[in-house]
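For this depiction, one protein chain was excluded, whereas all remaining protein chains were kept in their positions.
Note that the chains take the letters A and B in the order they are written out, and that residue 1 is the start of every chain.
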Amino acid sequence: MGRLSSPQELEKYREGIRRRRDPHQAFITVCGGTGCHASGCHAVVDAFKKVIQEKAKGNGVGLRVTGCHGFCERGPLVVLHPQKVLYQRVKPEDAPKIFEETVLNGKIVESLLYEHPTTGEKIVSEEEVPFYKKQMRIIFGNNGSIDPAQIEDYLAVGGYQALCKALFSMKPEEVIREVKKANLRGRGGGGFPAGLKWEQCRNAPGEIKYVICNADEGDPGAYMDRSLLEGNPHSVLEGMIIGAYAIGAHEGYVFVRHEYPLAVVNIGIAIQQARELGLLGKEILGSGFSFDVQISRGGGAFVAGESTALMATIEGNVGEPRAKHIHTVISGLWDRPTNLNNVETWANVPLIIDRGADWYTQIGTEGSKGTKIFSLVGKVNNTGLVEVPMGITLREIVYDIGGGIPGGKKLKAVQTGGPSGGCIPESLIDLPVDFDRLTEVGSMMGSGGMIVMDESTCMVDVAKYFMNFLKDESCGKCTSCREGTRRMHEILMEITEGRGTLDHLDLLEELGWVTAEASLCALGGTAPNPVLSTLRYFRDEYKEHILNKRCPAKVCRALLKYRILSDVCTMCGRCAKACPVEAISGKVKTKKEKGIPFKIDEQKCIKCGMCFESCKFEAIEVQ
Amino acid sequence: MIPITIDGQPVEGKEGENILQVALDAGFDIPHLCYNENVKPYGACRLCLVEVVRRGRSRMTTACTYPVMEGIEVLTQSEKVLRARRMIMELILAMCPGDKLIQDMAKQMGVEQVRFKKDDNKDCILCGLCARVCDEVVGAHAISFAFRGDRREMVPPFLGEAMNCIACGACVVVCPVDVIRMKEEGDERTIIRWKRTLKMKQCKVCGNYFAPWFQLEKFKERAKLPKDFFDVCFTCRG
Partner (left out) sequence: MTQSEIEAIIERYGRKESSILSILQDIQTREKYLPREALEYVGEKLQIPLNKIYRIATFYRALSLMPRGRHEVCVCMGTACHVRGAQRVLDQLKLELGIAPGETTKDLNFTLETVNCLGVCAAGPVVAIDGQYFGKMNPTKVEGTLKQFRSDKKKEAADGKA
């Protein structure tokens, strides 16, 4: 296929693809997202290939390796179309059975179905699984059915339709008006209105302008941008082209983390395919509008996700933020007007143009429209990516979608917003989730990480964790940020190692204030949030560490004591074997000998917890 | 001229100037360590924080990186500013507690004690002036920041001898905390911190060793000066 030179040609091409595809034809999708990779989906794909080759005998059963479906906890995931039967935790040896029973004979393999955790009922259809039921997958939904390396798959589901609409029936100003009306707010963290940014960039003086897609997803615990770029790269690309048209930019960059090699590959393929079809490059679809995109790989620095640092990196400088007294929409990349949005924001654009702002604004709350993809991770049963309408409560996300906390433990907090965010306590579980409400309670939306913490999570340790992260990831330029995060970390070390004082709490608050107020960029500006929000909601836990030298969650190692309960000890000797420092002594009981209960030498113990882990009889107590 | 106010007084600045320069020229006292008018402002030390009120909105910013804009109101002594500066001063004092200038500045701001743990072997306050002068004024590109976050350091490439250093001594002069030292012995000059020792040239008239050969050759090359231009020292040349 050569370049398409009009919208009519694109529609004809699309019709051709659709005609070739029988909607009743059976095909198998295997999730190829990174989560499923970690649980071995590669071998499952190979097994299906073999089975199809041996048994399908030309009856056209298709196999499609798709992007992330979201339900990573249950991977590898396999969905059989057209019935949409979901099989979870599939092993390579299940492939022949699935093929025989379900594909050929239409029977269900019960053992691979998802089982409702409370009712025990087996659920056949993907849509009926509680994890998916309360979601609204308007951005993320296509991930599960298209092969990211095939532009035809994207075209078959209506891809690049919005681009046609924008290029041929809307003026650039109308596109901006629509995005403004939809009140699309930036999904990368700050929630700045995208339409306003586009307008400022369009109106900024200068011939050459740039658009950038920020895929430097650095928040630990967040991976929705990765999954979008890996699973549906064309949706992001289409958004960028529409944005570039609205702004009047002819060059664009996708800035991707180097830690996401598959995303780099997939967006690269997408760009290539779009160019070949004339959806990118000179005179897109014969419209007279030209735009092309390059990929720029990040070097592994969290701060490079900050817009000015990101631009410095593309320019070939070190990723250090600069003062934004003149905004980047006026003077950004190479001092030219530059509009930067993140992956998920761009992916929203085709939808808004295609279905209209009136439709879009029906979803969400007053100030936050549309959906948001969260990565629901940590101490929750159903970990994975969830797309929900703005305004849904934390409770619905954690309990209805997430299936609650594993092991019958109690929810303690939900951390949102990455290192810039805060910990929301269990008491605020009915909080509707949107940009403004999260900020009100001292956290933020961020890019969408949602880390569930239970009673075995220590909040002082969490604060320490984030300060350790930030002192490493700060570029180190501003005294307030570099020294502020370093000193906060130092104090938190003191507290978690039993040397804390109550004065430390005041000092933490003062340091937090100055780090936020005196630092240049958003990294420093939000760096103290993990400390300040835990101090606000979990001050007692800090005090317990300081006054009683005790970590209630039993996390802070220096404050723990391991003890073997001699009356429970079966003298199996497993703990002594597991101990890396030979701190455990005793004698194994055998048929011939009596044995001596095992004991831990406190002097030698490094509190690694290996003995606790190894004991099968709950004979080891942690205090 | 661009009219602004600083602590209520009307002051005028020129296009392209920053608030710190304008304030210092007008006689206001704003503490600063990483600013030098010969190089581009960088905003690392954060001591020159001021409050800027623009279009009714107030924010704290470093004066050295903020361009003068018509009608802005600058507050150099607000409670918020003084509070932030004090904490930053304490953080800087903790980095090099032995330096006289830092001690005096701290005292003046009312910072009496350091509440943090003592650092070992630290003395540099990472203001970056030495490298900026070396890059922007001297053009030797001998040193730079390396690493990031709390591991940030000012070093020559690969941590060894600074091979591009011409031992001109500009970094020695601009360093506010006096941790870059230079020594001259016989016909040699050494910049101790950058492990760089160079032979000096002798003046044909007075016989004094006046500058490193390497430096003079570089200057000649760059400015296309005649071969014998630096045979006589600056003093003897008159």
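Heads up, the rule we're going with is that a contact is a pair of C-beta atoms (placed from the backbone, for glycine too) under 8 Å apart; a residue touches a chain by one contact, two chains touch by 3 or more.
The shown structure was predicted, so the numbers you read here are calculated from the model rather than taken from an experiment.
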Contacting the left-out chain in the complete assembly, out of A:54, A:121, A:315 or A:621: A:315
Residue among A:307, A:415, A:515 or A:529 touching the omitted chain: A:415
Residue of A:237, A:280 or A:377 in touch with the missing chain, whole complex considered: A:377
Which residue of B:141, B:195 or B:220 touches the chain not shown here: B:141
Contact partner of the left-out chain, one of A:159, A:221 or A:512: A:221
Interface residues of chain A (partner: the chain not displayed): 34-35, 37-39, 72-73, 75, 217-223, 226, 258-261, 296-302, 313-319, 375, 377-379, 383-385, 415, 418, 449, 451, 453, 457, 462, 465-466, 469, 472-473, 475, 578, 580, 608-610, 613-614
Residues of chain B in contact with the chain not shown: 131, 135, 141-148, 156-158, 163-164
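Criterion: only the chains that are shown with their structure count from here on.
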Intercentroid distance (Cα basis), chain B paired with chain A, Å: 42
Chain A contact footprint on chain B (complex, rising order): 42-47, 49, 60-62, 65-67, 80, 83-84, 87-88, 91-92, 94-95, 115-117, 125-126, 128, 145, 147-152
Partner chain B, residues of chain A touching it in the complex: 301, 303, 318, 323, 325, 470-480, 482-487, 490, 503, 507, 510-511, 513-514, 517-520
